[in-house]
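All protein chains but one are shown at their positions in the complex.
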Amino acid sequence: MAESIAAVEIRNLVKEFKTSFRRKPLRAVDDVSIRIMPGEVYGLIGPNGSGKSTTMKALLGLVAPSAGQCSIFGRDSMKVDSRDEVGFLPENPYFYKHLSGAETLRFYGKLCGLGGRELEDRVTELLTLVDLEGARDRRLGGYSKGMLQRIGLAQALVQEPRLVILDEPTAGVDPLGSRQIRDLILKLRDQGITVFLCSHLLEQVQEVCDRVGIIFRGKLVREGKLEDLIAIEDQSEIVLRDASPELLHQIRALVESTPGASVVRTGKPRTTLERLFLREISEDEP
Amino acid sequence: MSNVVHISPKGSHFMRIWVIAAHTFTQLVRMKVFYFLAVFAVIAIASNFFDLPQHEGPEAVGANVLRSIKSWSLGAMTLFSVVLSVVATALLLPKDAEDRTLYTILAKPVPRFDYLAGKLLGVLLLVFVSLALMDALMTGVLHVRTNMVVAQQVEMATAMGWPADAVASLRAETLASGPNASLQGAVFAVFLRASIMASLALLISTFSSSTLFTTVVSFLIYFIGHFQADARNIYLQAGEAGEGLFARVASLALSLVMPDFQLFNVIDAVIEGQALPLVSLAKLTLVGMYYAVFFTFASWFIFADKEF
Partner (left out) sequence: MKGWFKILLLTLAMLVFGAMRLPYEAALFKSLREAGLFPPELGIGTRDKIGQTSSAVALGGLRTLVATFLNLRAFTYFTEQRWNDVEETYNTIVDLAPRTRYYWDTGSWHMAYNAASYYINDSKLPPLRRREAWRMSIIKGRAFLERGIRNNPDDWGLLASLGFLLSDSNKYPAFRDANASFAAAAEAYRKAADTGKAPGYVQRSAFYALARVVGREAEALALARKLYGEGPINRTPTMKALLFVLEAWENPKMDLKARAIEIYGTPENAYEALSVHWSRVRDGFPVHGVSAVIPLLEEQLSISKENSVLNRPLPPPGGPDEWFR
């Protein structure tokens, strides 16, 4: 029965922001529906300002939907108890600089009703998980960007939530730190935790997500399994190594002599997701 | 449903409010707010040397110093408590929102009321502890100094041949201007006023867009609040004084919306040696709590569906 309850259920979400008195309200999210099943890693991709963060905030009850509904494990996002089983890492988080790593986790743990031995054990466990035991008693004011992001992740996990929401988890983090965070996400997936992340960095989404949604100007323009989305049914790709210009010329001639077939493009291979993304938004352009 | 609920958000409001309050307290302490206490210690000790060469007999010896210690100490407490209440409250909320730490807190199963109440309680806790420490320091200095002054006066009066009953009366009068229960009551009144200011600043900061705005408006209300009683009197006596309709409506609006801070001017009277009856203090406490609770709920009313 638990299987039938989606970890995340966003139905026809619309969010409008008032800009000024007379002007038309800004529609940040336009009729978005997303359903994420337990255990999935879902990536929402889109450029800055496309409505990713607003969608996540609506899911967490930080903004109220203008229309539509959000729920987490069947519980309405506008209700406090929907946040029992969710951990959230906002974009570019600053935590309280005056607290040490351990104190930060303790604070969030207590907010979730943890305490005593149980909480202490959990704090140690999480610090080990995010590889920050060494910085346990250092104040967050002295943490690097990557460390902050990792303590943020640990904070999101403090009450062992079944769903973790990550907003741009690697923004502004160097490649090494970025890799550490990616490994952590994979570790979460192995533990069966549902992950909902959003990013404008396509490579990252591609590496960890089971399913992705593409959001642009507030609309969910495409959604599906990663392989399905990347595969373009009417096209084939041949990736060659050390092909001479002559060989390429021959292949092109062969294709052109075949009726119905055509060469779409030649050149160096690109990140497929990025290509997909660019195609999707160009189709959508008014 | 087979959903396992690990933690229930219900039933532990107090716990959560306390966690946020304790954290806010720590935060302010680590912002080095308590350094002010060192300044206060200097003030309390320096106020000991505020004696002028004056006329008159034994009754004037040192009486100035005792009043000076009280004036300086309670003045410093007033400034510290009001400024801290307003600035800390005005600062903490927008800071949390700007740094997005607010997201991480509200993304936990924390009702928004708990968050607000916790912040307010944290600020008040800090003000209370600071005032208690300052009070202890003031009482200590005053105690030592009062005994010195009494000894001086008795010696001088005896040398001048005052009859025993006059000496005893002088002694009693001087001791009364030393540390006493009314003085502690005045310090508590300082705290009450700070509580009103903090909850007021909380309310303003829930719809204000900047710390500066909150601070300025809070202090403006603080200032105007001292004249609320006058507006109320004008309204209540409008019939006799023959004020126009406009004056009546304006004074009524002012007295309904503005808090009455003039009530807390009893602090000045206590410094001047008046006794503060326990009943009056209890009534003042009721006033303070009435405001603080109303403002907190009003803040929550605004904050409940605020978007970030």
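Order of writing sets the labels: A and B. Residues in every chain begin at 1.
The definition used in the following text is that a contact is a pair of C-beta atoms (placed from the backbone, for glycine too) under 8 Å apart; a residue touches a chain by one contact, two chains touch by 3 or more.
Just so it is clear, the model here is predicted, and its values are computed rather than measured.
*Asks:* Over the full complex, note down every shown chain the hidden chain is touching.
*Replies:* Displayed chains contacted by the hidden chain, ordered by label: B.
*Asks:* Which residue among B:86, B:107 or B:263 touches the omitted chain?
*Replies:* B:263
*Asks:* Of the residues listed, B:34, B:128 or B:294, which one is in contact with the missing chain?
*Replies:* Checking each option in B:34, B:128 or B:294, the one touching the absent chain turns out to be B:294.
*Asks:* What residue numbers in subunit B mark contact with the hidden partner chain?
*Replies:* 50, 52, 54-56, 59-60, 63-64, 67-68, 70-72, 74-75, 77-79, 162-163, 165-166, 169, 173, 190, 193, 223, 226-227, 229-230, 232-234, 236-237, 241, 255-257, 260-277, 280, 283-284, 286-287, 290, 294, 298, 301-302
Quick note on the criterion: only the chains that are shown with their structure count from here on.
*Asks:* For subunit A versus subunit B, what separation do you get between their C-alpha means, in angstrom?
*Replies:* Centres of subunit A and subunit B (C-alpha means) sit 48 Å apart.
*Asks:* Touching residues of subunit B toward subunit A in the complex: what are they?
*Replies:* So the residues of subunit B touching subunit A come out as 1-3, 5-9, 12, 15-16, 19-20, 23, 26-27, 30-31, 99-101, 103-111, 305, 307-308.
*Asks:* Sort out for me which residues of subunit A touch subunit B in the complex.
*Replies:* By the definition above, subunit A touches subunit B via 1-2, 5, 57, 60-64, 73-74, 80-81, 83-96, 98-99, 107-108, 110-114, 152, 155-156, 159-160, 165.
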